[in-house]
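What follows is a single structure, written as structure tokens, with notes after it.
A single protein chain has been omitted from the complex, and every remaining protein chain is retained in its original position.
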Amino acid sequence: MSTTSRRDARITLAADAYTDPAWFRAEGDRIFARMWLAVGRDSAIAAPGAFITRDIAGASVIVVRGQDGTIQAFHNVCRHRGTRLCVTEAGTFHGSIQCPYHAWTYGLDGALLAAPQMDDAEGFDKGKYPLKRVACETWDGHLFINLSDAPAPLMDQIHGLPERFAPWGMQDLRMVHRIEYDVATNWKLVVQNYNECLHCPVIHPLLNRMHHYLGAENVPSTETYCGGAMGFKEGVETLSSDGKRRRAVLPGLGARERELVNYFAIYPNFLLTLHPDYMMTITIWPQSPGRTRLIAEWHFHPEEIAKPGFVYEDAIEFWDRTNREDWAISEQSYLGISSRGYQPGPYSAREQQLWEFDQFVIKAINHEGHEEHKA
Amino acid sequence: MSTTSRRDARITLAADAYTDPAWFRAEGDRIFARMWLAVGRDSAIAAPGAFITRDIAGASVIVVRGQDGTIQAFHNVCRHRGTRLCVTEAGTFHGSIQCPYHAWTYGLDGALLAAPQMDDAEGFDKGKYPLKRVACETWDGHLFINLSDAPAPLMDQIHGLPERFAPWGMQDLRMVHRIEYDVATNWKLVVQNYNECLHCPVIHPLLNRMHHYLGAENVPSTETYCGGAMGFKEGVETLSSDGKRRRAVLPGLGARERELVNYFAIYPNFLLTLHPDYMMTITIWPQSPGRTRLIAEWHFHPEEIAKPGFVYEDAIEFWDRTNREDWAISEQSYLGISSRGYQPGPYSAREQQLWEFDQFVIKAINHEGHEEHKA
Partner (left out) sequence: MSTTSRRDARITLAADAYTDPAWFRAEGDRIFARMWLAVGRDSAIAAPGAFITRDIAGASVIVVRGQDGTIQAFHNVCRHRGTRLCVTEAGTFHGSIQCPYHAWTYGLDGALLAAPQMDDAEGFDKGKYPLKRVACETWDGHLFINLSDAPAPLMDQIHGLPERFAPWGMQDLRMVHRIEYDVATNWKLVVQNYNECLHCPVIHPLLNRMHHYLGAENVPSTETYCGGAMGFKEGVETLSSDGKRRRAVLPGLGARERELVNYFAIYPNFLLTLHPDYMMTITIWPQSPGRTRLIAEWHFHPEEIAKPGFVYEDAIEFWDRTNREDWAISEQSYLGISSRGYQPGPYSAREQQLWEFDQFVIKAINHEGHEEHKA
């Protein structure tokens, strides 16, 4: 991706990219409203009518399982007078979606079924007022939406990852724990923080006992994701409060895959961390230039969950502590970048993924056209 | 008023009209700073010196009863260094209005009576620094102010209403209860909500037992108000928690007027609801595009109030519950309209008053001149 030959030109972004409300809105329009966004797990909406809602880039979206078992997504807005249909983040529709204001009623496929008192309106045609559709696709249990009108397939954005992560059998895993974080930082600083471990010896005493901080083996970055794997230090079996692994290795993993953790940042909002025995997902929800909501979920294999002695708290405890260390320094980073004395600084060679992510952001922001994003 | 012949062109306003701070400021300048605004009841400031203050469209206004019994209104700003004179919403001045900073002292007629230490200032003339006057008129006990310099008479704005509502003898009624609501919605959605009952079967189980929701008989809308009357269902005597009327009918009402409720939205900030035995007033105080303060007051006849067994809680209970149902859905409406998926939707024939109100707003906003509002 990089065509810059002089390393010393690789510097951090200007402050505006982090602090300017206009830049933030442009990211909403040109990144979050154009790319595929991870929104959760299909197993969270297993039964017909089950739904989740997510707010992003000024949109509110319902993702719902239909009567036929397929999943579709819609703008969470009534076509009559614009009322938000659903104000909860999860629940179940009983066969249809009814607006709480005037009872316009939609099928789980978005079709307008009933519009009381509209018969008198000249030229009114129910067929013209379905819920506005939002593209929705699934990858190994991960639900993605795309707010653009005719997006390229999800697979273009994540090309190479389905093959790479097939052994983990992610579609089989089930969420056991969830923590939401409200962090006073820019969303890009969360991605930056995830993409390097130079800070691990300084920030993460526990994590630093598990990995060697220079031990990442990164794949070449693409325009839509970056990532790599880190092996364990001697005696460490997984990332848990003491490095011990209390669950069987995921059934599809080979010998090498049992001895490392994969860290992938799938732009713009998905951090996927795969361990020998569990998966942690973090989805990123920018609220304002300086505030980001993060949803972390931990997923385990159903056979392990079913065992009488199943424990998972060691994994949560490890990551909740490590996450909070990351959020705290990312807040401090945002404070510094927001201040008058900040000027872009030099990236080290080991921060190449950060510079590449910056180039992705700049390219997306400079892309003012209305063509859809192509991975 | 309407010259649109094609009904299918009658759609809701664009999102900006509800969410854009610049639009909100324009409404302040071109609607709230030009029209007559309901601010309360003259009986609330019965004695000389009694005052209320109201904040609207960036102004703070004192409405005060003078020594001679007349009511006048003034900007709540000292002419010296601009200090807010009064920070309470109601009270009594003892013969004069004194600035708490440097004791500039004004008569209840606004004249500057004393300005300590200003004698040394060259060319200073107390006559040049009265409190800035705000127009103030009264209609059957309702106080109105107008922030424009030379407004047309109040009667132009409410033409037809004094005759219509004379039987209710509103000037005799006295306020018994007051509730303030802080609602996360745009002020226009409160007016819209008040102007139709299509939502009644969905939102208001109790109200829907009192009226038939299609039973409104509306008067032709004017450029400054709209409204109509709704009859009761069988066995209902007034709007109360059980539909029973526990107070005598207002003395001036004829047979027909005893069997209905009048609902009038007097633009921009006054919702007047008249029952056989009491009056509810709601004044609307926009705070920001997405926040509105509402003051609801219930007024009864003095002869009823004086009776030993006087009760009013049934009327408050009914309306407080119904109001909260309306505010909740109006908040949900604002959320939907604020979201990326919103686009204007079609009005039904029974929402004509809403469309007419929209045209009033658009016309006022497009009217950029500085001429005063003419009803």
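List of remarks:
To keep things simple, chains are lettered A and B as they appear, and every chain counts its residues starting from 1.
Rule of thumb we're sticking to: a residue touches a chain if its C-beta (ideal position, glycine included) is under 8 Å from a C-beta of that chain, and two chains touch if they have at least 3 such contacts.
Just so we're clear, the structure is a prediction, and the values are computed from it rather than from any experiment.
The residue touching the chain not shown here, chosen from B:A17, B:V63, B:L147 or B:I316, is B:L147. Within the full complex, the residue among A:K126, A:H177 or A:H199 touching the omitted chain is A:H199.
Screening A:H177, A:R258 or A:R350 against the full complex identifies A:R350 as the residue touching the chain left out. Summary of contacts with the chain left out: across B:A121, B:A150 or B:A306, the touching residue is B:A121. Interface residues of chain A with the unshown chain, by the touch rule above, are 6-8, 10, 12, 15, 192, 198-199, 201-203, 214, 329, 332-333, 335-350. Of the residues in chain B, those that touch the hidden partner chain are 33, 55, 57-61, 75-85, 87, 100-103, 116-118, 120-124, 129, 132, 134, 147.
As a convention for this text, only the chains that are shown with their structure count from here on.
In whole angstrom, the spacing between the mean C-alpha positions of chain A and chain B is 47.
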